[in-house]
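With one protein chain withheld, the remaining protein chains of the complex are depicted in position.
Every chain is named by a letter (A, B and C) in the order it is written, and numbering of its residues begins at 1.
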Amino acid sequence: MDNEKLLVLYYRMVIVRKLEEALPKQHAQGKIKGPIHTCDGQEAVGIGVCSVLKKGDTVTSTHRGHTHYIGMGIDLNILLAEIMGKANGLGKGQGGHMLIADREHGILGGNGIVGGGIPIATGQALAHKNLKTGGVCVSFFGDGASNEGAFHECLNIASLWKLPVVYVCENNQYGLTTAIRRHMAHLNIADRALGYGIPGVEVDGNDILAVIEVAEQAVDRARSGEGPTLVVAQTYRRKGFSTTDIGGYQPPEEVKDWPDPLLVTSNQLLAAGVKAEEIEKINIKAEQAVEAAVKFGLESPYPDPIVITEWVNNFEVAK
Amino acid sequence: MDNEKLLVLYYRMVIVRKLEEALPKQHAQGKIKGPIHTCDGQEAVGIGVCSVLKKGDTVTSTHRGHTHYIGMGIDLNILLAEIMGKANGLGKGQGGHMLIADREHGILGGNGIVGGGIPIATGQALAHKNLKTGGVCVSFFGDGASNEGAFHECLNIASLWKLPVVYVCENNQYGLTTAIRRHMAHLNIADRALGYGIPGVEVDGNDILAVIEVAEQAVDRARSGEGPTLVVAQTYRRKGFSTTDIGGYQPPEEVKDWPDPLLVTSNQLLAAGVKAEEIEKINIKAEQAVEAAVKFGLESPYPDPIVITEWVNNFEVAK
Amino acid sequence: MREIRYREALTEALHEEMLRDEKIIILGEDVGVYGGIFKVTNGFLDEFGPARVMDTPIAENAIMGLSAGAAMLGQRPVLEIMYMDFFTLALDQLVNGAAALPFVYGGQVEMPLVIRTQGGAGSCAGAQHSKSLEAWIAHIPGVRVAMPSTPFDAKGLLKSAIQDKKLTVVIEHKQLYNTRGPVPEEEYTIPFGKADVKRRGTDITVIATSRMVLEALSAAEMLSKDGIDIEVVDPRSLRPLDKKTILESVAHTHRAMVVHEAWRTGGFGAEIAAMISEEGFDYLDGPVTRLAGTDIPIPYSPALEPHVIPNAETIAAQIRKVLK
Partner (left out) sequence: MREIRYREALTEALHEEMLRDEKIIILGEDVGVYGGIFKVTNGFLDEFGPARVMDTPIAENAIMGLSAGAAMLGQRPVLEIMYMDFFTLALDQLVNGAAALPFVYGGQVEMPLVIRTQGGAGSCAGAQHSKSLEAWIAHIPGVRVAMPSTPFDAKGLLKSAIQDKKLTVVIEHKQLYNTRGPVPEEEYTIPFGKADVKRRGTDITVIATSRMVLEALSAAEMLSKDGIDIEVVDPRSLRPLDKKTILESVAHTHRAMVVHEAWRTGGFGAEIAAMISEEGFDYLDGPVTRLAGTDIPIPYSPALEPHVIPNAETIAAQIRKVLK
């Protein structure tokens, strides 16, 4: 990959990291209500996978979706507005941080039901195929979600119907507070693909270049009509499960064993000859962008409760 | 296996076959209401697997459970009474043919929800383990059921908790009217075990000796605390999905490609030196037993609707 | 007017809409090769091909969710959930998915998804194949719910369901597929939220749903011999509910009774009765009573099952009691 492109991806990764620093602060100050699930440590997966998608492709996300949003090119300002429940947010403040959608950028969308996005993605893939959009759908979900029935039902269906979908499991080693070895006995999630006769690929989820390579193959396969792939990206959730987490179950030493994907990528950039100052410039630029978006969000207006009546009238009243 | 024992099993298989001949007749005459799902062709699986179980073990069954009931030693008369909705039936006529239970013989029980018995079985296995009953639970279900989310969720849990449970998938090549190649792409259901790190064993489900061998290993493994096994028995449903089936989707020539398990076993008996007359005697004895049970069922009294009020009073009335 | 069966009316509705809009697909368990276990989509696979008529694996949660996902991108799925009893497995994707996402995504997606299912007892199919769970579905904002009782209503409501491009659940009744009734050959639709007065009468308004409409009409015949003249109102869609027609009827009869097959406690009859009592209090000469399924898992035995579901006799008996 050329440096310029990798710098763009690195920028996006830093955006996510800065978001994950900024959002809990806003939450602590009461400017964001509702729990925030941060992606610190998982930046390479979402940013990497989304970078191989084209206009018209779609993704389904989760409660922990910031990397997917940034990866798909969401406008930071209106993302922040939504997270703060403002009228000009992507969902008019009606969805909030777990339920972000951005149709223009193919984000359809966040989902707070663990595993809930998997059937939605499978259906989007069906529509891509039937309506001949040429698009593919990527479904992101966690290691914990891979134990839900929806995972199984959908992988079977997608395999049967050869749907243009890529299932990306971000294995961050925890389902909420439950360590992976306490929620599954066989830790190789990619092996679950064997039962459906589809490829199951494990990848180092902290190395964006590795992620991209695997994602490209899976997306190509989907786009060319050969069917789904299960990609399992090994990564680590460096913070608590959400802003409500009071900790006590993640051994502090564990985080040291896992590489920080931002460091991995910045080292790749340095090794490829990019100057340290240039990287630092990007870090600052990202920080500023996030700061500006936070400001935008804070200054945005709250929705007028009249929207409630409008919605009710639209859906409920016998005409 | 000694001939005497095999003859007993053969007897049970014939009982099932005779039942499957008798029940649709009674249904056609209006003596049985509600659909009947017959097991013609699948006798070797349920009879074989249940033959390796001990007193105290339990099984969960399906809408197509006659082989499991007979295999576990149910009393034919009160089985028929239940199927006919009579007061002296196993469920007092409240359950019917899809919802048969017989606690004394470990049948807990039939289930008309496809895949519905799998979680129940997993919980029974948990109780066997926790309460140190020494028992195991066998969960029967179909190829179609193996696509339900419950299958996945439970195999993961049983593997994680090393539960004493054996999952027996009777692959009769159809989910209702949908041929297996139209409901899954990867036809080797046993491979689904790979994702959970448990053994997945495919077996010729029309050969009771083969079934018994595999079942013994799986039950031993469960009983000794090593955890679950997925057994997939290849067999064939020789009739329609139920008495309401109007056909048209099962190629008539297909049935010829599949061995009839009764013939397989009677040939094994003959090869082992059992006389043809002895086998014929058993056929007649089974037929008579079923006839007697049908008579018993027909002559049994219907329940008094007062039971409805009793149940309601017991559960619903604030005391 | 020609008479056709409820099943045929549904088939016609689907067939006409499939011809009208290529984006409509039909999917569900056994809807393709077999044509649906009640044969509503018989022949569709041959006519429209496997890309538009899809047998699915047995995976209710997935097929509900994937139908919603496809609808989000402009596909127009008509999903069949074979028995309402299995809706239990698909509710998450309905209430947390299809019904909620258009709102929480701020209107960025539409949900032109129609779900057909069937409920009801009467076949000795037992506790897991006989339930009427419309109260669950009709509790969900953003879902429209219809329960057609006649071939005419079945066709007209199903066509509206599809044409309106709004998330809709159409609940058929397994005992009605073979019933016959007049259905025009010409195109027509029935709007949601319009009740139908199936019989005019003066003494009491009976609000009945699905098969209970037929039972109420039979009860009306019995009662008319005793000089009791009942009005039978069929809401046809529970959500939105045509309060106006119901209240107008009660304003005129001054008495009301709600009849449905579903379990009494927490059944949708409670909503209708509460609504009448709340908004039509001054019209009422007596309490709004309910006659509904007994609060018990539906027993299998032919000697028990009929006792847990209202019928013409029990409806007539209760009316006699109320009017005494």
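Here is the rule we use: a contact is a pair of C-beta atoms (placed from the backbone, for glycine too) under 8 Å apart; a residue touches a chain by one contact, two chains touch by 3 or more.
Only a predicted model underlies this, so the values are computations on that prediction, with no experimental measurement involved.
Undergrad: Considering the complete complex, which visible chains touch the unshown chain?
TA: Every shown chain touched by the left-out chain: A, B, C.
Undergrad: Which one, A:176, A:255 or A:289, makes contact with the chain that was left out?
TA: The single option touching the absent chain is A:176.
Undergrad: Just one of A:71, A:123 or A:149 touches the chain that is missing; which is it?
TA: The missing chain is touched by A:149.
Undergrad: Quick one: which of B:26, B:62, B:77 or B:122 touches the chain that's been left out?
TA: B:122
Undergrad: Of the residues listed, B:150, B:166 or B:219, which one is in contact with the missing chain?
TA: Within the whole complex, the residue contacting the unshown chain is B:150.
Undergrad: Please give every residue of chain A in contact with the chain that is not shown.
TA: Counting only chain A, the missing chain is touched by 33-35, 85-86, 91, 93-99, 111-116, 144-145, 147-149, 175-179, 182-184, 244, 248-249, 302-303, 305, 307-308, 311-312, 315-316.
Undergrad: Even though one chain is hidden, which residues of chain B still touch it in the full complex?
TA: 58, 60, 82, 89-96, 99, 101-103, 108-109, 111-113, 116, 118-128, 130-131, 133, 137, 149-150, 153-154, 156-157, 160-161, 311-312, 315-319
Undergrad: In the complete complex, the non-displayed chain touches which residues of chain C?
TA: Answer for chain C: residues 61, 85-86, 88-89, 91-92, 94-96, 99-100, 103-104, 126-128, 131, 133, 135-136, 138-142, 239, 241, 262-263, 265-271, 273-275, 277-279, 281, 284, 286-290, 295-297, 299-300 touch the chain left out.
Quick note on the criterion: only the chains that are shown with their structure count from here on.
Undergrad: Common contacts of chain A and chain C?
TA: Output, common partners of chain A and chain C: B.
Undergrad: Select, from all pairs of chains, the pair with the highest number of C-beta pairs in contact.
TA: A-C
Undergrad: Could you state the distance in Å from the CA-based centre of chain A to that of chain C?
TA: A distance of 40 Å separates the two centres.
Undergrad: From the C-alpha centre of chain A to that of chain B, how far is it in Å?
TA: Between these chains, centre-to-centre, one finds 44 Å.
Undergrad: Multi-chain contacts only, two chains or more: what residues does chain B have there?
TA: Residues 147-149, 182-184 of chain B each touch two or more of the other chains.
Undergrad: Specify, in ascending order, the residues of chain C that touch 2 or more different other chains.
TA: Counting only residues that touch two or more other chains, chain C contributes 56-57, 59, 61-62.
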